[in-house]
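For this depiction, one protein chain was excluded, whereas all remaining protein chains were kept in their positions.
When the chains are written out, they are named A, B and C in that same order, and each has its own residue count from 1.
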Amino acid sequence: MQTLDSSVSAMSDRPLTIAGKTFNSRLMTGTGKYPSLEVMQRSIAASGCEIVTVAVRRVQTQAPGHEGLAEAIDWGKIWMLPNTAGCQTAEEAIRVARLGREMAKLLGQEDNNFVKLEVIPDPKYLLPDPIGTLQAAEQLVKEGFAVLPYINADPLLAKHLEEAGCVTVMPLGSPIGSGQGLRNAANIQIIIENSGIPVVVDAGIGAPSEATLAMEMGADALLINSAIALAKNPVAMAQAMGLATQAGRLAHLSGRIPAKAYATASSPLTGLINV
Amino acid sequence: MQTLDSSVSAMSDRPLTIAGKTFNSRLMTGTGKYPSLEVMQRSIAASGCEIVTVAVRRVQTQAPGHEGLAEAIDWGKIWMLPNTAGCQTAEEAIRVARLGREMAKLLGQEDNNFVKLEVIPDPKYLLPDPIGTLQAAEQLVKEGFAVLPYINADPLLAKHLEEAGCVTVMPLGSPIGSGQGLRNAANIQIIIENSGIPVVVDAGIGAPSEATLAMEMGADALLINSAIALAKNPVAMAQAMGLATQAGRLAHLSGRIPAKAYATASSPLTGLINV
Amino acid sequence: MQTLDSSVSAMSDRPLTIAGKTFNSRLMTGTGKYPSLEVMQRSIAASGCEIVTVAVRRVQTQAPGHEGLAEAIDWGKIWMLPNTAGCQTAEEAIRVARLGREMAKLLGQEDNNFVKLEVIPDPKYLLPDPIGTLQAAEQLVKEGFAVLPYINADPLLAKHLEEAGCVTVMPLGSPIGSGQGLRNAANIQIIIENSGIPVVVDAGIGAPSEATLAMEMGADALLINSAIALAKNPVAMAQAMGLATQAGRLAHLSGRIPAKAYATASSPLTGLINV
Partner (left out) sequence: MQTLDSSVSAMSDRPLTIAGKTFNSRLMTGTGKYPSLEVMQRSIAASGCEIVTVAVRRVQTQAPGHEGLAEAIDWGKIWMLPNTAGCQTAEEAIRVARLGREMAKLLGQEDNNFVKLEVIPDPKYLLPDPIGTLQAAEQLVKEGFAVLPYINADPLLAKHLEEAGCVTVMPLGSPIGSGQGLRNAANIQIIIENSGIPVVVDAGIGAPSEATLAMEMGADALLINSAIALAKNPVAMAQAMGLATQAGRLAHLSGRIPAKAYATASSPLTGLINV
């Protein structure tokens, strides 16, 4: 495993900052779909992530198989990102966000006002409702939340949410859990170019190459859950996603070569010896 | 920077083996196009590579600006891969391969019979000649070389070269230096599925995401030069390519999720609390 | 030029029906950017289209170079689709829609209540505002308009607009005039699968292959302007787009073969003669 060359460190990448809080890792993960809590714990560690999102409604119920999920994570090290998965309307999402804040406090994160806002009326594609999401965001911002809304990759909606006081936007690459990669890359690129707040690509990333690509495009961070938890070897895939995120971020800062229509010799043809 | 989780190490990836020689890194780099020898040295180190290809004809001439290139690399640590860049016919390539073997011996690698075989009649696209490449490969194998031929991604040609005794095949992703990525992915996939020797994707990779993708597809290794040497920050890009190669290899071994037409909730909707 | 085989006619494609009005052609065009009115006239004819969109604000002003545009089209044959291009807010768009209705009546289409609704605050990407578009649509439906809203490819927004009483949705393939093709194909596919009203792909189509692809995916119709008007030969490109639209529609109805990972012989290998 390589170590950081001093000149690279000298590029002095700024840390990811969301609502005034800084993070070294640009990969966020989740807790759903793992074969066991133990695999979840080891995967989170292998990914190097510092933010983990938790479905408030599921954790609160201690649904069968999920007992102790919240306790299985060391919240002294990992920042909790409560999410409103399972909410179909703005009203539901607002109520669940409030429960999430309580949950974070109970688990020791007194100053955690983060909420990943999901308003998803559609059970087949799990796509977010732009209207309900904006309404809920406006209310939650008023209540002092640091709102991270999950959205379809609509640049104008992203701008509305930024103006409403959200602390990131989280456009989807493709539908949740589909593993289809960046099907909305053109719009995500426009969002990145125009955003004054961090852009976190959320949902759809199926393989590390797609994680790297999203970071190369200039995304500030990624949230990946299914592609890790449902891989044949989640722990190894978690590490692969962590490396891929770093590779993409480094590449974004390093200035890639432009693609050219024609070839250019790696070994110039001048000064050849005669043979 | 994450460290390897024990269970991942336990996957015990086999090292890359070419002609009986083993390598831990699956990224190969080159020496061309760097802004300076010092940047080249630091980039090679940052990439973590163990094999570096050298254009025999250029090194032999000590062309202006390239004095000391061969001496700038620690051949006690790095395995030399002499290449026949600049050769338009089988005959030329055979003669340059022999010179390359001498060069490796002079620089202390007595047992190095490797040659990256390039037969490139075309100066615009720098695409290899399948007929001349096969002829030269057959002759060089007879002379005891470990031949790594650079080829267009033609599965049948790859099979001919394997039958001729080559130790790898090196299909191109897209023309040399073009940075267009994997424009031949479908054929490369077929080559990988059918090859009994390592498949090294050579040429065309422009960004780490493409390196990761090639490794996810099952390539055994990559050779990347222009995308590193011509990046704005070559040292950082070299490291990014090293991380990306590792991420792709890990992902290949970890079993990625299949892409699905529809969404699947990360957070199952059963057992939701009422709010 | 082929003629329709009787069995194809027997497939008896239903005509495109929007707000109770039926059309045989599934290609709509525009009036902007043509080198001359005469080329516009011939291009419209060559395309075979039956609906032409007109920017109300531009026509009303008789801006230099555009005098007589409205009179240059035979509104006895072509159905006018007034659009609200140039409107940045819902309020502006509503006012311009009313002007458009007046314009249609003055030009002889007494019963034409159609309006292509564009609410575009952003001058760089020309992307539509989902919030303003929905607000304007709700108002215009109340006033009896047949509203065809131009939208980013957001399936939930499309559903809101359908529920608001719009008669089509017009998702964009890529930004207006960019000629980038179907950069939002995944979302457009979801919109098509879920829509109870015609889906018209609007903006971004740069070449006939992209027109064919959109129709193969099941789009009900296309609106293409820049790719025709700015082609080197607009009249020939108009015809190409007309043929491409037909080809895509026929293919959608004909049931394409699935893509397969491996090959299948066109000529089965059983029963071969010995040679």
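The working rule: a contact is a pair of C-beta atoms (placed from the backbone, for glycine too) under 8 Å apart; a residue touches a chain by one contact, two chains touch by 3 or more.
Everything quoted here is computed from the prediction, not taken from an experiment.
Undergrad: Taking the complete complex into account, which shown chains does the hidden chain touch?
TA: In the entire complex, chains touched by the missing one are B, C.
Undergrad: Can you tell me which of C:Ala85, C:Ala153 or C:Val199 touches the chain that was removed from the display?
TA: Answering carefully, the residue with contact to the hidden chain is C:Ala85.
Undergrad: For the chain left out of this view, which of C:Ser47, C:Thr133 or C:Asn152 touches it?
TA: C:Ser47
Undergrad: Residues on chain B that touch the omitted chain in the whole complex?
TA: 121-122, 125, 127-131, 134, 152, 154-157, 159-160, 174-175, 180, 183-187, 190
Undergrad: Contacts of chain C with the missing chain: which residues?
TA: For chain C, the residues touching the absent chain are 1-5, 7-8, 11, 30, 32-33, 42, 45-48, 55, 57-58, 60-61, 63-64, 66, 83, 85-87, 92, 95-96, 99, 123-127, 175-181, 206-213, 216, 225-227, 229-237, 239-244, 246-248, 250-251, 253-273, 275.
One rule holds for everything that comes next: only the chains that are shown with their structure count from here on.
Undergrad: Distance-wise, how many Å sit between the C-alpha centres of chain A and chain B, to the nearest whole number?
TA: About 31 Å separates the centre of chain A from that of chain B.
Undergrad: Between chain A and chain C, what's the gap in Å when you average each chain's C-alpha atoms?
TA: Each chain's C-alpha centroid was found; their separation is 35 Å.
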